[in-house]
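Note that this complex is displayed minus one protein chain, with the remaining chains in position.
Note that the chains are named A and B in the order they appear, and that numbering of residues resets to 1 at the start of each chain.
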Amino acid sequence: MTLALLLAALLAVTCVVVVALPFLREPEPESDHLDELDENERRRLELLEARDRALAALKELEFDHRTGTVSDEDYRALVGPLRRDAASALQALGDGGEAAQEATPKKGRPTRERTS
Amino acid sequence: MARKANPARLVIALIVAAVLAVFLLYTSIAGGGTPSIAPSELAGRSGDVQLAGLVVGPVRGDSHAGGLRFKLRDIGGETTTSVPVRYAGSVPDLFKVGRQIVVDGRLRNGIFVAEPGSMITKCPSKYVAKQSGDPY
Partner (left out) sequence: MAELGRAALVVSLGLSLYALVAGAAAAWLGRRRLAHSARNALVAAFFSTLVASGVLVSALLRNDFSFTYVARTTSEDLPTAYTISAFWGGQEGSLLLWLLVLTGFGSAAVLLNRRWARDLIVWVVPVFATVAVFFSFLVVAVASPFATQTSPVDGAGMTPSLQNPYMLAHPVFLYLGYVGLTVPFAFALGALLSGRTDERWLVATRRWTLVAWAALGIGQLLGAKWAYEEVGWGGYFAWDPVENAALMPWLVATAFLHSVMIQEKRGMLRVWNVLLVILAFSLSLFGTFLTRSGVVNSIHSFTQSSIGPWFLAFIGLVVTVSLAVVFRRLPQLRSPTKLESPISREAAFLYNNLLLLALSLAILWGVVYPMVSEALRGEAVVLGRSYYDFFLRIFGLPLLLLMGIGPLVAWRRASLKNLLTTFRWPTGVALATGAVLLLLGAGSSLPGLVAYTFAAFVLATIVLEFVRGTRARKALGASSWPGAFSSLIARNRRRYGGYVVHAAIVLLAVGIAGSSAFDSVAEAKLSRGESMQIGDYRLEYQALDERVASNATQIRATLAVTRGDRDLGTLEAGKNAYTIEQQVSNEVGIRSDMLTGEDLFVIAEQIDADGSVYFRVFVKPLVNLIWLAGLVFLLGSLIALWPNAREQRRLVQRTREVGVPATR
């Protein structure tokens, strides 16, 4: 009986420690702000997703054409709008993306990498 | 592009309408199911019902020759009235006096004549399926 209670107490204490760990490790952090994406980064992510989506659609159309699912005629009709989508997505990233990067102030978060 | 969106939307709407129509048609033509009642509610009822009750002995007869005869009374509750049942067909293994069962059929001349093979026994605890219905 006492063994059970001892183990239970041990468990409870361990869990409390685990929960308090982030506060114990950094009692005085320089920033407690949650690493979130700001407006520009969010926009950029959506643009990247749109770009990847457009490129993937093109690739899939090529594949479908090659396997014969899409006829030559249909391919010609479909590929144009897809190419335009991809181009506009890349363009939106190209200049819109750069503008976003310049506008973002360097917040000096040490955990982030920037590839530019 | 805006004009092109409309036929697709229309098609979807038509399909949804068709599905609903199928559903309504079925329920109106084929009608509802069988009412599930307790033995104490059986008196005076004609038509097919599903009787849910507790098996009361003595159990006599042979379900494969002439019919199994037993009585059913309400599950829980204070009524002691029981209904005589005659059952033919497959009898589930769990069937015995004191078990809860469900059986389809109709009242004929004071005896509940069951639909052959329609008996389902309820397991007393945990989860077990015990049934002999029509083959699937």
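As a working rule, a contact is a pair of C-beta atoms (placed from the backbone, for glycine too) under 8 Å apart; a residue touches a chain by one contact, two chains touch by 3 or more.
Predicted model, so just to flag it, every value in this text is computed and none were measured.
Remark: the residues of subunit A touching the chain excluded from display are 1, 4-5, 7-8, 11-12, 14-15, 18-23, 26, 29, 31-37, 41-42, 44-46, 48-50, 52-53, 56-57, 60-61, 63-64, 66-71, 73-74, 77-78, 81, 111-115. In the full complex, subunit B makes contact with the omitted chain through residues 1-2, 4-5, 7-9, 11-12, 15-16, 19, 22-23, 26, 30, 32-37, 50, 52, 62-65, 90-94, 102, 120-123, 125-136.
The definition used in the following text is that only the chains that are shown with their structure count from here on.
Each chain gets a centre from the mean of its Cα atoms; for subunit A and subunit B, those two points are 54 Å apart.
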